[in-house]
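A protein chain is absent from this complex, but the other protein chains hold their places.
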Amino acid sequence: MALKVVVIGGGSSYTPEIIEGIIKRQHQFPVNEIALVDIEEGKEKLRIVSELAKRMIRHAGVPIELSHTIDRAEALQGADFVTVQIRVGGLKARALDEKIPLSHGLIGQETNGAGGMFKAFRTIPVMLDIARDIQKICPEAWLINFTNPAGIVTEALLKHGPHQKVVGVCNIPYNMKNSIAEIFGVDVNRVMIEFAGLNHFVFGKRVWIDGIDRTEETIEHLLNDHLGYSPSNIAALPWNRQFLRSLRMLPSPYHQYYYQHEDALAKDIEAYNNNGTRAETVMEVERQLFEKYKDAEIHEKPKELEGRGGAYYSESACSLMNSLYHHSMDIQTVNTLNKGSIPDLPDDAVIEVNSVITKSGPIPLTVGKLPAAICGPICLMKKFEQLVIEAAVTGDYNTTYSAMITNPLVSSDHKAQKVLDEMLEAHKRYLPQFFEEVCEHETK
Amino acid sequence: MALKVVVIGGGSSYTPEIIEGIIKRQHQFPVNEIALVDIEEGKEKLRIVSELAKRMIRHAGVPIELSHTIDRAEALQGADFVTVQIRVGGLKARALDEKIPLSHGLIGQETNGAGGMFKAFRTIPVMLDIARDIQKICPEAWLINFTNPAGIVTEALLKHGPHQKVVGVCNIPYNMKNSIAEIFGVDVNRVMIEFAGLNHFVFGKRVWIDGIDRTEETIEHLLNDHLGYSPSNIAALPWNRQFLRSLRMLPSPYHQYYYQHEDALAKDIEAYNNNGTRAETVMEVERQLFEKYKDAEIHEKPKELEGRGGAYYSESACSLMNSLYHHSMDIQTVNTLNKGSIPDLPDDAVIEVNSVITKSGPIPLTVGKLPAAICGPICLMKKFEQLVIEAAVTGDYNTTYSAMITNPLVSSDHKAQKVLDEMLEAHKRYLPQFFEEVCEHETK
Amino acid sequence: MALKVVVIGGGSSYTPEIIEGIIKRQHQFPVNEIALVDIEEGKEKLRIVSELAKRMIRHAGVPIELSHTIDRAEALQGADFVTVQIRVGGLKARALDEKIPLSHGLIGQETNGAGGMFKAFRTIPVMLDIARDIQKICPEAWLINFTNPAGIVTEALLKHGPHQKVVGVCNIPYNMKNSIAEIFGVDVNRVMIEFAGLNHFVFGKRVWIDGIDRTEETIEHLLNDHLGYSPSNIAALPWNRQFLRSLRMLPSPYHQYYYQHEDALAKDIEAYNNNGTRAETVMEVERQLFEKYKDAEIHEKPKELEGRGGAYYSESACSLMNSLYHHSMDIQTVNTLNKGSIPDLPDDAVIEVNSVITKSGPIPLTVGKLPAAICGPICLMKKFEQLVIEAAVTGDYNTTYSAMITNPLVSSDHKAQKVLDEMLEAHKRYLPQFFEEVCEHETK
Partner (left out) sequence: MALKVVVIGGGSSYTPEIIEGIIKRQHQFPVNEIALVDIEEGKEKLRIVSELAKRMIRHAGVPIELSHTIDRAEALQGADFVTVQIRVGGLKARALDEKIPLSHGLIGQETNGAGGMFKAFRTIPVMLDIARDIQKICPEAWLINFTNPAGIVTEALLKHGPHQKVVGVCNIPYNMKNSIAEIFGVDVNRVMIEFAGLNHFVFGKRVWIDGIDRTEETIEHLLNDHLGYSPSNIAALPWNRQFLRSLRMLPSPYHQYYYQHEDALAKDIEAYNNNGTRAETVMEVERQLFEKYKDAEIHEKPKELEGRGGAYYSESACSLMNSLYHHSMDIQTVNTLNKGSIPDLPDDAVIEVNSVITKSGPIPLTVGKLPAAICGPICLMKKFEQLVIEAAVTGDYNTTYSAMITNPLVSSDHKAQKVLDEMLEAHKRYLPQFFEEVCEHETK
């Protein structure tokens, strides 16, 4: 058996990590064909990444054929797995997602608040297109989504797309496990965390090492030495001790935007004034990375990539594909349908949850009723997400405003409208669902 | 049949309104005995109100005997209805509820945010005492609670008290109906609003005049002429047009704290800097009212009382008692157990809901699933309320902090702790559940 | 304001009751036009009923114009209310519903078991046609359904029909209230029963007289004197004392088929052997009634009609129309959407429930969680009903079999298939959804 993996958004700087992951698993996960796909504007980057990938493959001496193209339909022929890591509008659009809210005194972040909402608006229509192609061309293929906001995008695909073999992945759960492994000085495979919540709004409800509940000890560790624990790319503020003491669970790094709203905002505004948006920083990082990638002497994933933020994303994706292929029945944390795992949330909501990975897809483990302290915020966030999905699919202005005002990071009816209107205008060309004329124009 | 009404918190400036309500209904609601009860510290006010009440009764020529006492148990003998309007710690405590949060840049309000939470903490233990007395002395009596936060207090009584004949009332629903009546120029009895939500967090989901749905027209009216519509004592900010357009429901005046957080906070801080707390203003109003009350020439409820804020509270209470007594089967908006009326909320949660008033108590009408735009916030608020109740009953610090941080008006883990600690200290003598020594002292 | 009522199934022997109900309410419910509609085969009966109805109107001296027609669309012009009482296939079909199951040793009854299921299959397609007409011709009209199985038919209309102004009525709740009134010797208006359940599977959960809970006393009455209490047309078996003692609720007469399965079956088989089916008995009753109706001397509803079984059906319908028209806000027991009233059942299930009747339709009162003793059976029956509706709409054989085997009155996988096949064949011409060729033929 030989497998074909299609990487949509193949020109991304993250691609070498996937290539590395596939190479590393070659003995058990027999990929013999990889197709990198990107769009017209990404052609040059696609070419550079493609060259690097070929050097990596050659260097590893594995029998994988790698191609690149901007013809998505062609690439999808015969695919077994399709990974998707796209950024509609590129880093320029991200800069706007960050800048506009901040300029009104609101959190401006890629996957949270108004910024995350617009990233979803730009991404969902494209993802649905991809899903339609997959359903037509390679209906047996798994779509592995790691495009952010990963939970929202995955739910949109499952609710509104024709293709149901979809799993969303994120690196945060893996990072959290890694942090715990470091704290206890054990191998990460001995750590299990019971996750409860949504992508970028997930809590570590219980921590086990070798199957023994060590949650209380973990909290004590955090209280004593690791208040600044943050297993992620986002610069973390230290947690208030009492916050951890009451919670008795692991917050995710993104929770600082909600529970440390004021401080996070102040810090972001300061950072913006000093260095511009995070998007702009990333642009520079990317520029340097691509310089490296061009270097014909390099035939391994450059170390610098690890500083890029999404570390382990591709690792998670490769590991998932491997288990889906082998019906490994191991437990991985993915974004998939709730199906009762958290009874407080709708059965058809996508949650981030430990799941048994079978050949027929992930089966979530039950989490049970959410603890009182986190149930309200998680239910609220899911309602927000569902409004975002509805707005993304319908382009309805009123629903969009409702989504905006439901988000806890947007606490002013007036500002909500201003930011909304400004962002709609700024992202106009990527939002066909909101601007019919544009839409017609685009599809011509 | 002759009835006895006991008014706990009888020394309140609102009492003349209840007296008036009972006098007005004398032909159908045959009260022949009223007992006003208060505590030692309120003795003088109790005496003054009692004298006024007696003059009112005499003037109306109705056969009601009125007594006053600080012996609650004695007063409860033979009671058919017990209304409770108490303020544990008095207006001084309210001033602290407003001042402390504001001094940290948080909303300081009597029934919302940190202030409302501490009002609940002070009130619930006393209310449970009253419920125990009623259950022992007059177990058939209805307890009509209009002590704020009315929804939280009513749920605490139903969950943790021995006496289940409890109904909570608030004047906001009545005020909202009144505003609609004014807008349409019709009598308030022709207006029906389907309420959805919680006390002080209730939405008017649909508006009917004479049974015909006029919700859309109502929203248009608000958009055109009544952006500042506020049927309440709290000074309202005008709503953002788009907010109303998306919502297509009636917000309650208290929603400004949530959806206009920043502006409301700014306004409150300004008001505080100019005039001190609302509590201090009210103290002055009360002082003047009691001057009036002392005037032996006055034998009717003074007009000035209407400016006091809680207008219609007593009206609602009298109307409710009348329907409970007569098994009127009319529809009133009360705080009572959900029982499935709003499937998104627990069956045993107290909600503010249109109910058929029978002799055996209110039966809520079904509201059905909450609209997406309000479901998240209402579920969040109910979770907050349930944490408050648990904290109020157990005095557990961690639960208290969790309640605090769950409240959308408290968006900082550090501030939450500071405000919490400061308020616990400030209200120490009214919080036996949090301070065991005090508790022991009190019960000696 | 003048109103038009359309009576579909106008040739029914029950129609004089509706006419009488409308005449009686003339001073408050100002109907000035009645159209009786029936199908070609019912023309002669329609004419007879129509003549009697005209004599009744003339005799009462009320200004109502009455017409009759087999052109449904014409009759619906300008309708305010449309009552539907049809019997697709007539009493001959009913005889088969009773005979076929009985011949296999299964309960054969008009609205329960296999018989009720096939009545639903014949009725639902016709009802959906009627609903489509109403939606097109008189979209503001209320459809008042009292065609059995009333709950199933109403749910099918609300789920699959275009017209949502639909209410189902049944006489059982009214009859149960009447029986209680007799037991206590009070006027029926002083009795309120909290109903819990489904049409023909409803329990009286609590009994109030003048708003005071008298449930326990009612059970004692039944235990002492009224074991054979049966407020209905179906001949009742006496209840087992212990059954009532454990239940502590009022069973409905149809519950004998479930809780006294064996005895009911034995009795029905004996009755069938002696007198043939109930349908055949009814045919004779009808024949005699129509003899009466033809008598030009008669200008009132003949007393004999009361023995017919469906007594109070029309009374319930008239009372409901009156309250819908006047926005009376009184409480009537109707078949309408659950909306959370019984949290154990889906929100979109139709239940039989006390509801406030407004101009915008009935609003169900909350019932709350079902008592443990009846929750299982009610949930089972609702699942059965939903399978019946799905089968009725799709004509899918597997779903039909699943419905059959889910019904507690059908406890054999082999018999289920035999009875099913025999009944499909027997009713073929009324089941277009199951027989495509027939369907095409019919619509030509």
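Letters A, B and C name the chains as they come in the text, with residue numbers starting at 1 for each one.
Note that a residue touches a chain if its C-beta (ideal position, glycine included) is under 8 Å from a C-beta of that chain, and two chains touch if they have at least 3 such contacts.
Computed from a prediction, not measured in an experiment: that's the story for all the values here.
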(request) Tell me the shown chains the invisible chain touches, ordered by label. (result) A, C
(request) Using the definition of touch stated at the top, determine which of C:Q260, C:T277, C:S314 or C:T366 touches the missing chain. (result) C:Q260
(request) Among A:N199, A:S341 or A:T399, choose the residue that contacts the chain missing from this document, as touch is defined above. (result) A:S341
(message) So one chain is hidden, and I want to know which residue out of C:P63, C:P162 or C:G376 touches that hidden chain in the complete assembly.
(response) C:G376
(request) Would you indicate which residue among A:V186, A:L365, A:V393 or A:L424 is in contact with the undisplayed chain? (result) A:L365
(message) Looking at the full complex, which residue from A:G61, A:G185 or A:G211 touches the chain that isn't shown here?
(response) A:G211
(message) Please output the residues of subunit A touching the missing chain, sorted low to high.
(response) 192, 208, 210-213, 327, 329-331, 338-343, 347, 356, 358-360, 363-369
(message) Please output the residues of subunit C touching the missing chain, sorted low to high.
(response) 239-240, 242-243, 245-248, 258-263, 372-373, 375-377, 379-384, 386-387, 390, 398-399, 401-402, 405-406, 408, 411-417
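To be clear about the criterion, only the chains that are shown with their structure count from here on.
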(message) Building nodes from the protein chains and edges from chain pairs that touch, which of line, ring, star, complete or other describes the result?
(response) line
(request) Would you identify the chain whose C-alpha centroid lies closest to the centroid of all protein C-alpha atoms displayed? (result) B
(request) With chain centres taken as the means of their Cα atoms, state the distance from subunit B to subunit C in Å. (result) 45
(message) Can you work out the whole-Å distance between the CA centroids of subunit A and subunit C?
(response) 55
(request) Two or more other chains in contact with one residue: find those residues in subunit C. (result) none
